[in-house]
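Omission of a single protein chain aside, the complex is shown with its protein chains in their original locations.
Letters A, B and C mark the chains as written, and numbering starts fresh at 1 in each.
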Amino acid sequence: MKPRLLPEQVAARAALELKDGDYVNLGVGIPNLCASHLPAGIQVAFHAEHGVLGYGPLLPESEWGRADFDYVDAGLRFFRPRPGMAFCDMGQSFDMIRGRHLDATILGAVEVSGAGDLANWTFGVPESGGIGGSMDLAVGAKRVIIAMEHVTKQGKPKIVRHCKYPLTAKACVDLIVSDLAVIEVGADGLLLKEVAPGWTAEEVQALTEPRLVLDSNLKEIQV
Amino acid sequence: MKPRLLPEQVAARAALELKDGDYVNLGVGIPNLCASHLPAGIQVAFHAEHGVLGYGPLLPESEWGRADFDYVDAGLRFFRPRPGMAFCDMGQSFDMIRGRHLDATILGAVEVSGAGDLANWTFGVPESGGIGGSMDLAVGAKRVIIAMEHVTKQGKPKIVRHCKYPLTAKACVDLIVSDLAVIEVGADGLLLKEVAPGWTAEEVQALTEPRLVLDSNLKEIQV
Amino acid sequence: MKTRICTTFEEAIEDFPDGASLMVFCWGVSGTPQNLLQALRNKGTQDLTLITHNVMPAFVGKTVLWDVVTPFMMADQVKKLITAWPGMSYLGMESPMERRIREGKTALELVSHGILAERIRAGGAGIGGFYSPVGIGTLVEQGKEKRLLDDGREYLLEKPLTADFGFIRAHRADKLGNLVYRGGGRGCNPVMATACRTVVAEVDEIVEVGELDPDAIITPGIYVDRLVRVPEAGLGSARNRKELLARFQAQGKKS
Partner (left out) sequence: MKTRICTTFEEAIEDFPDGASLMVFCWGVSGTPQNLLQALRNKGTQDLTLITHNVMPAFVGKTVLWDVVTPFMMADQVKKLITAWPGMSYLGMESPMERRIREGKTALELVSHGILAERIRAGGAGIGGFYSPVGIGTLVEQGKEKRLLDDGREYLLEKPLTADFGFIRAHRADKLGNLVYRGGGRGCNPVMATACRTVVAEVDEIVEVGELDPDAIITPGIYVDRLVRVPEAGLGSARNRKELLARFQAQGKKS
């Protein structure tokens, strides 16, 4: 099988979408890796749903002796305090999200449709997991970027005509960064902007349900 | 003319309605005097609309040299800082009011109707003064107490069948303390509970438009 | 109303009846009123309506900290659950709460984190309902009024939430009940404190009136009915947290 981007590379490509000074919320999985793969010279303030803004890098396991349970991210992982961080209550935290104050969110996905619908909160029945803050983020962030693997473990497309799984939000996705491609979701459908090194547009299309429009300036992903 | 209660006495009688530990908002005029006439041994936390809770006594003019413009009440009067006071934003301040967290508000009135309707924010057209926080307080405080003179400067009843002036809120008043009487607003109308020293129920009724029901335990106001 | 300082957690919740509703925040160890939850578990109160963000145990990495008391441990006391995160199957483990939901013993009302916080805020702030842009076209639409507003967007009408009891975890309190929080432990505690008829707060420290900076108080005492200090080695105390970490690290080294 042809090599695809590694999760770190997907994260690094997604992180290229961020700008200096942005306020950003990262979902679990590949999105979380973006924090360690920011482009050189930019500072980003990360937002955690329960009310943390601008927290520092995660504590490596070797430093958990100094860990503080009140300094954890949305996934309960310890972070280092960082100068300039701020705490707020969870209501205010979601006011920021819903009120379109976050510059971007980078989320994982179970499925994304050609219209930019997103399903990312359960593989099955509602009680088996949870919505968490995903619906709020998908609707509220100024920019919704998906960072994910292009296909399922079984090799099935995750970019589909219509989502089968319960939706997180309709028509919310702006950009998909996968291990095969960078795809913009526009009014006219999906625009293929970049492909992974060694991959052709046709090969990406074969693993994508909706038709991809080729960008006139189609490029190889630089990572 | 027979003597009526002085403004300070009206305030002192109204203040008898407060309990130790209450959170209370005072309107301008007679209500504001309540702060200086609390019953012995009780502590009350005063609330100012712009976001001050538990402020200290007002600064006498002789101490204005030490005044602080950030420590003013809702009427822009300087107060002393007080241990245990707290500041919040104006939104949160009105959440307290609207969410029924204030134990009581003592307000002035232009008119009160027999049904407990209150008019207290303008003598004329809307643009000549303002609503301020009066509508929020009248609807939100757990208990709305009116402290006022019983009649206008022209001797006309202020407790009327129907308010002529623009309303602050409908059916919001719980108790009226005037310079002539203490009147409870109940489901069956106005219950005359106390009269000023030297005044009879008939004399108070003559200066009150709606019919007063006499409390079986009608008393003289103790001040 | 005056804030009462209680000496035990049992005393602080002695009038908590079967069938009452409870709001409680939990972000693992952080912001969770573990001692009050434990007292309620010991009391055996039944038929709770539980309003909480996540029904998950506390964990570090992939290790569950089973001796941290969270709403996860209270499944069999809950008749109705309002939450954004009821289950654990997505992590490969069916939780007791999830099982009860499947068996019909606990009714589930699923919400998003943000709308849960906002509904609680509305409850505390005297708002009759609000139009939310979150959840359009998803299953949380069910049973809700959908409405196109002037801005051309669709919204759902969401209703306020209040509860009989709110269990709050704060860092420090003064004797008037003014509260400050620590780090992410703030969470939904301040919002919940506004929306419950009886608010009981457990805190690391109770200081004299005047010791808290009035510009930095997060929950004013007006919202707090009862206070209890967490004992030195109580659940969630500094010592208890240290022990949890040490034990966890020792386990890590063994494995």
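Heads up, the rule we're going with is that a residue touches a chain if its C-beta (ideal position, glycine included) is under 8 Å from a C-beta of that chain, and two chains touch if they have at least 3 such contacts.
In this text, all values refer to a predicted model and were calculated from it rather than measured experimentally.
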Touching the hidden chain, out of A:Met85, A:Val125, A:Ala171 or A:Leu218, is A:Met85
Of the candidates C:Arg100, C:Arg182, C:Arg226 or C:Arg241, the residue in contact with the absent chain is C:Arg182
Per the whole complex, from B:Leu167, B:Ala201 or B:Leu218 the residue touching the absent chain is B:Leu167
Of the residues B:Cys88, B:Leu107 or B:Ala196, which one touches the chain left out of the display? B:Cys88
Among B:Gly56, B:Pro83 or B:Gly132, choose the residue that contacts the chain missing from this document, as touch is defined above. B:Gly132
Can you list, in ascending order, the subunit C residues touching the missing chain? 118, 122, 125-133, 147, 149-151, 153, 155, 159, 180-183, 186, 213-216
State which residues belonging to subunit B touch the missing partner chain. 48-52, 61, 64-65, 67-72, 76-78, 87-91, 93-94, 97-98, 117, 122-124, 126-136, 139-140, 166-170
What is the set of subunit A residues that contact the non-displayed chain in the whole complex? 20-23, 45, 47, 53-54, 81, 83-88, 94-103, 140
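Keep in mind that, in the parts below, only the chains that are shown with their structure count from here on.
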What is the chain whose Cα centroid lies farthest from the Cα centroid of subunit B? A
Chain pair that, of all pairs, has the most C-beta pairs in contact: A-C
Measure off the straight-line distance from the CA centroid of subunit B to the CA centroid of subunit C, and report it in whole Å. 37
Subunit A and subunit B: spacing of chain centres that average the CA atoms, whole Å: 56
Provide the C-alpha centroid distance between subunit A and subunit C, rounded to the nearest whole angstrom. 28
Two or more other chains are touched by the subunit A residues none
Of all the residues in subunit C, which ones touch at least 2 other chains? 121
